[in-house]
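Every protein chain of the complex appears in place save one, which is left out.
Chain nomenclature is as follows: A and B, assigned in order of appearance, with residue numbering initiated at 1 for each chain independently.
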Amino acid sequence: MKPTLLMAALAAAPALVPLPAAAQDLVTRNRVGLADAPNTLTFRLTAYDLYSSDPATSEAFEDLFSDFIEARPDWKIETQLQTGNIGQEQARLLQQTQAGRGPDCAMIDSSRLALFKDTGVLQPMDMVFSEDDVADLFPYVREAVTNEAGEVLAWWWFTDLRVLYRDTSVVPEAPQTWAEAQEAGLAAVEAGREGLLFNGGRWEGTAFDWLANFWAQGGELVDADGAPVFAEGENREKMLAAIAYYQNLVESGASPRRVTAIDDYDAFTAAAAAGTASMFVGGNWQYGQLRATLPEEQFANWAVSELPGPAPDQRATGTGGWTIAALSEDEEKRRLCGEIVKEIYAGPGNAAQGLLPTSAAIYDQYDAYDGAEYDLFAEALENGVARPGAAIYPEISNQIQIMLGNVLSGTAEPEEALDAAAAAVQAAYDRQ
Amino acid sequence: MRPAPDRGPGAAHPAPWLLPAVLVLAAFYAVPVLDVARLAVSDATLVRPASGFSTQALRAILTDPALPQVLGTTLLFVAVNVVALQLLGLLIALTIARGERRGLHGMAAFRTLVLAAWVVPGIANGLIWSMLFDEAPYGTLNSLLAYVGAGPVAWLSDPRMALVSAVIANLWQGTAFSMIVFYAARRGIDPTLYEVAALDGAGPWRVFTAITLPLLRRAIAVNTVLVSVQTLNTFDSILALTGGGPGRATEVLSLFTFNTVFYNLDLAGGAVLALLLFVIGMGMTLAVLAAGGRGEA
């Protein structure tokens, strides 16, 4: 039969493809350590560090991993890559873990941590992290990674936050309030630039960036039991106020209408590089990107400040990042997983990539955080708010994206859009 | 049925011929498909197995106030795409076929270009079209329009325009399929028919309406079905382009299903939507076959 022959030929052919030449190398595409080491830990990681396609990043992590495994010759780490498709990857990880096929140790996006905690698949790593270590974490991080018994179920190894970027040649003073932001946007438009840019497209970034305006007023998305309450009582007023802020920006012309199509932070960097942007709500990681992209004299004009609030003393910013958690019940493996975090990621791994550590001590420990921007980031982190640790959050986010898109494109009025969002979230919550 | 000689065409038993196909489907596909039906009447989520029979998901999905809008968007998206994809595919296929008969150069290169667009990984779609449709002052298409004194167009930020843009991006990627189907079908037409027509002095339009179109009718009917079903299940290009926004302006049923399963982890709801997609696909198929394939099996 022809097909069988063809398949046999295809199956035999991989031998012809050169495999990674890695006889003595401690770090290969799917393993760290020696192939004949007696103990094995499986570790699922993103392609952002050890296997990053950015050579500088991957080399730094190869060194860190090599040192780590040389100190533990009995172990090898079998690495499994997860793709950048966060939603599908994290769903798959959960499926596999529940089917008993999951890795021993894995990276989990901070936005999904609550879900993993709820399903009870995370195993404590207390043997590695002391009480002092935990106490030194930022409060929102500490709350997210520990359970009621105080056990460490994951380690949030880097965080991020949103700030207001501005070109000081058009916006000399940092806007402190929503009203000032709108004025500054109008002034920038007057000066021939685009106004205040922000994420307004259909994606997680839109909801998360905007939620800072809700949180700045003390708004709550869910109650203590994880039930959605964002459209009830005072929260409702705060939601409407935050919607009105964005709506006014667009309708006054202080923000261009194209914001409802922005679903990528890189769009801001591009606008800054093209010289059309005056202000944008961006992530802290974009500071380094701006420095690398803009000519020096142009970059010198750019400054960061805290996101404007309804009043100067009402501020908040959304904080994200990645965590690492143990999924194996084996004590040795849990320990090793924790040590990977402690010796590789939280600290040296932060510094190598310029990512924001989650405990204050690390900022002083590394030169990488000497820049003035890090003082501002650290200050803003005081007002950091993480996504609520509730399994309903993804649907809340989805509905907020729809609500903002509809309001900003003029398809719906704020009140009706909020009611529709609340009803949809409630329906989803009832069936969870 | 007319009686036929023992071994002549039309008289054998079909079972042995269909057996391989049926066996493979039964072995790998039957159980999962039945499972989908079972999940639709359960309360399963991606993180929690079904605990028993429940029509809650069924009711919740079918009474979802967003569903009518999503269905409307879906039907519009599918209808426009099915017409546009096939018109473009037919135009290209016939032009290339003509060009080859005339010995024109570049026909194979053009066909390859169209096909290459089809095999570009979906993730590239997002990269490419977000630059083309970029509404910043330096956006590609708007800059081009500005040269000729037109625009700017709110490609993705205007809810109605966003659907048009999604169709354009889908045309770029999807035309190859119809092109290949029609090209193969056009090649299958007996050339003597055209020779006879030429002897009769028939003009190109007359040849097209009297020979090409009637003989391609079968291929068009089948292709309409295939393209409809594919478009109905398309979500990755929209996901990359607009994510379904602004608001819900470009959220088609398959993207809605994707969000239900992977965002909301609602497996039972996803299964209901999968069945809904199936019913719509089946309905369209029956309608197309009834209209286009009348009198033929």
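Just so it is clear, a contact is a pair of C-beta atoms (placed from the backbone, for glycine too) under 8 Å apart; a residue touches a chain by one contact, two chains touch by 3 or more.
Here is the rule we go by: contacts and distances are computed from a predicted model.
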Among "Cation antiporter", "Glutamate/aspartate import permease protein GltK", "Carbohydrate ABC transporter membrane protein 2 (CUT1 family)" or "Spore coat protein JC", UniProt-listed name of the chain not shown:
"Carbohydrate ABC transporter membrane protein 2 (CUT1 family)"
Thinking of the whole complex, not just what is shown, which of B:F28, B:F53 or B:Y147 touches the missing chain?
B:F28
Among A:A184, A:L249 or A:A267, exactly one should touch the missing chain; which is it?
A:A267
Taking the full complex into account, find the residue in B:A66, B:A84 or B:M131 that is in contact with the omitted chain.
B:M131
Those residues of chain B which, in the complete complex, touch the missing chain
1, 4, 7-14, 16-21, 24-25, 27-29, 31-33, 35-36, 39, 46, 88, 91-92, 95-96, 98-99, 102, 104, 106, 108, 110-124, 127-129, 131-132, 134, 136, 138-140, 143, 172, 176-177, 180-181, 183-185, 187-192, 204, 218-219, 222, 225-226, 229, 232-233, 235-236, 254, 257-258, 261, 267, 270-271, 273-274, 277-278, 281-282, 285-286, 289, 297
If you put the missing chain back, which residues of chain A would it touch?
1-3, 6-7, 10-11, 13-14, 17-21, 29-30, 46-48, 51-57, 80-81, 83-85, 88, 92, 95-96, 99, 101, 266-267, 269-270, 273-274, 285, 288-289, 292-293, 353-355
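In this text, only the chains that are shown with their structure count from here on.
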Rounded to a whole Å, what is the gap between the Cα centroids of chain A and chain B?
35
Footprint of chain B on chain A - complex, ascending:
87-88, 91, 94-95, 98, 115, 118-119, 194, 200-203, 256-261, 263-264, 267, 270-271, 274, 276, 391, 394-395, 398, 401-403, 405-406, 408-409, 411-412, 420, 423-424, 427-428, 430-432
Can you list the chain B residues touching chain A in their complex?
43, 45-48, 56-57, 60, 64-66, 130, 133-138, 154-159, 162, 242-249, 251, 259, 261-266, 268-269
